[in-house]
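One chain of protein is taken out of this complex; the other chains stay put.
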Amino acid sequence: MSNKEFSLEELAIVADGVLSGDASLRINGFAPLDKAATGDISFLVKAGQVNKLDDFSGSAVIVPMAIETANVPLIRVDDPYLASAKIHTLFLQKTFVAKGIHKHVCLGEDVTVPDQVSIAAFVSIGDRVKLGERVSIESGVVLGDDVCIGSDTTLKANVTIAEGCKIGSHVTIFSGAVIGSDGFGYATDKQGFHTKRPQVGIVQVDDDVEIGANSCVDRAAYGVTHIKSGAKIDNLVQIAHNVVVGENSLIVSQVGIAGSTTLGRNVVLGGQVAVIDHVTLGDGVMAAARSGIHNSQKAGAQLGGAPAIPIKQFVRAATQFGKLPEMGRDIRKLKKEMAKLTAVEEE
Amino acid sequence: MSNKEFSLEELAIVADGVLSGDASLRINGFAPLDKAATGDISFLVKAGQVNKLDDFSGSAVIVPMAIETANVPLIRVDDPYLASAKIHTLFLQKTFVAKGIHKHVCLGEDVTVPDQVSIAAFVSIGDRVKLGERVSIESGVVLGDDVCIGSDTTLKANVTIAEGCKIGSHVTIFSGAVIGSDGFGYATDKQGFHTKRPQVGIVQVDDDVEIGANSCVDRAAYGVTHIKSGAKIDNLVQIAHNVVVGENSLIVSQVGIAGSTTLGRNVVLGGQVAVIDHVTLGDGVMAAARSGIHNSQKAGAQLGGAPAIPIKQFVRAATQFGKLPEMGRDIRKLKKEMAKLTAVEEE
Partner (left out) sequence: MSNKEFSLEELAIVADGVLSGDASLRINGFAPLDKAATGDISFLVKAGQVNKLDDFSGSAVIVPMAIETANVPLIRVDDPYLASAKIHTLFLQKTFVAKGIHKHVCLGEDVTVPDQVSIAAFVSIGDRVKLGERVSIESGVVLGDDVCIGSDTTLKANVTIAEGCKIGSHVTIFSGAVIGSDGFGYATDKQGFHTKRPQVGIVQVDDDVEIGANSCVDRAAYGVTHIKSGAKIDNLVQIAHNVVVGENSLIVSQVGIAGSTTLGRNVVLGGQVAVIDHVTLGDGVMAAARSGIHNSQKAGAQLGGAPAIPIKQFVRAATQFGKLPEMGRDIRKLKKEMAKLTAVEEE
């Protein structure tokens, strides 16, 4: 139960769904199917599991369009997973309450801080930083000089955003993430000593991006490392200098993307994937967990393995991998038999 | 040398060992074999290396049961590695000295803080947080609202524990670890835009757990992400939402465990292992470093490779892997010879 209440009709509109039942029914909470109580709406993803509604204790259910009627009021939708996310978010939405600037905040010179912000204790904000409306900054965050943060953005505890980086609106950056650390670039002399190549670019994070806990996005050598709008990045991900992550891409935990590589829109990289430097992944490329991508890929390519190959080919090859010792034995035996036969032939 | 002193007999009891030598001998320190001085006890793991005792300069040695006597007093045990850990720990144990709450700590409302705690400067503690006795919190730690910390737990510098998470007793969390970041869950519409699925659960960490530096444990979507008692987690590990890590499991550095996966007791995952979402690993499953586990596994399974297969099979197949080009050549040659022979046959 939340402290909000909507009619079933209002929720059907949010869910872009078809109502089956009392449109005026009052709903005041969202809960999973097995935990819902009176007043709660819940959801069912698979039409084949319609019997799960039999002992349902809540008040309404979001279901796939294929379920036409049941013993409870329904909102029928194309995608219950998506519709339930929208409705649950609706119940959780809170009006921003500005807590202001805690007395133990270190503010640089010439900063722009609107009235409607919440900045917790022990936050350090550099010179000429600009914060948008309704920005929320938790304790331990450090913003370097000339950082810009858009409106409605949340920086969780202990995030670091280094000098000059630009963060959009409606962005969430989770604890321990580091935006704007130096790219890893050195020139090595004949004696093996490394001279650092200056990293003088920035990181630009566009609107509606999420960046997970302890992930790192390096600043560009020149120009911009760019995380485009709607991209979602999980925990412990490494994004190197001058990488471009396209709109709405999904980057799962522990992925590493090497320098100057460009990802198109809606690219999906599974956990621990590695992408080499200076390649381009087209729109919608999908790579299975642990893939190692060594080449540019056309839009829509589906990959697996390291070096990555088409996923179907990878799955077949991987299945065969365990049989390698047996294959080796077969080949040795065939060679012997062949030698014998050939000798006979030559007699 | 430490500032503690025990008789050899007292130490033999702690080590669960058999004394060989003067029971009243005073021991006041613990050191490796090659660095021990008078008063120190040391340890030898392998009975076959007994000659290492010849030029030993300390006062006593913990040895395997197979060594019955030597030119120094001995404590003979089944497992010198374990016994020495216990005795070394004994020498290092300190009485907790409460330093109290530093003046530069930000305390929320309605917090429960016993007298016997040490809270360093620049720690931020949310509303309704409960701390147990003898909790030690280093600088830069941030505890969200409604966090509970059990007694005798240590939070190293710059740890973040987000709102609502429950940490047990005798737990150590190392620097930069993030407990309770949001799980990575989105529902995607037909246009490719992602709607965040709310992550409203918590993380529960039971007693005697260690979590390494910069590791991340995500809060559950609903319910609990659960690290059970005695589990030890190394650095830079990713534990996703709704994962259960069983009692006394060992999770080595850079492992990633995807959402809703359950590990039994005493599971051991080597470095950089990946486990897919929604699978169950039975008690005592062991996976070699870099394994990629795609299926549920029975208790006691020993795995290697990605996709993971039984370790013995993996080792044999991996050995063969480098011979693939040669195998390919052999097959091509065999096919030619076969074609020739078959032609002959058919003549």
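Letters A and B mark the chains as written, and numbering starts fresh at 1 in each.
Just so it is clear, contacts are C-beta pairs under 8 Å (C-beta built on N, C-alpha and C of every residue); 3 or more make two chains touch, one makes a residue touch a chain.
All figures in this text were calculated on a predicted structure; none of them were measured in a lab.
Q: Using the document's definition of touch, tell me which of B:50, B:200 or B:341 contacts the absent chain.
A: Only one listed residue reaches the unshown chain, and that is B:341.
Q: Pick out which of B:136, B:248 or B:297 touches the chain that's been left out of the picture.
A: If we include the chain that is not displayed, B:248 is the one touching it.
Q: Please pick, from B:47, B:85 or B:299, the residue that touches the omitted chain in the full complex.
A: Of the listed residues, the one touching the omitted chain is B:85.
Q: From the list B:136, B:272 or B:297, which touches the chain that is not on show?
A: B:272
Q: Just checking the interface: what residues of subunit B touch the absent partner chain?
A: The missing chain touches subunit B at positions 32, 35, 79, 81-82, 84-86, 88-89, 92, 102, 104, 120-122, 138-140, 156-158, 172, 174-176, 210, 212-214, 230, 232, 234-236, 247-248, 250, 252-254, 265-266, 271-272, 289-290, 318, 321-325, 327-328, 331, 334-335, 338, 341-342, 345.
Q: Since one chain has been left out of the picture, which residues of subunit A touch it in the full complex?
A: 104, 106, 122, 124, 140, 142, 144, 158, 160, 162, 176, 178, 181-182, 184, 186-189, 192-198, 200, 214, 216, 218, 222, 236, 238, 240, 254, 256, 258, 272, 274, 276, 292, 305-307, 309, 313-314, 316-317, 319-321, 323-324, 327, 330-331, 334, 337-338, 341, 344
Assume only the chains that are shown with their structure count from here on.
Q: With chain centres defined as C-alpha means, what is the inter-centre distance between subunit A and subunit B in Å?
A: The answer is 27 Å.
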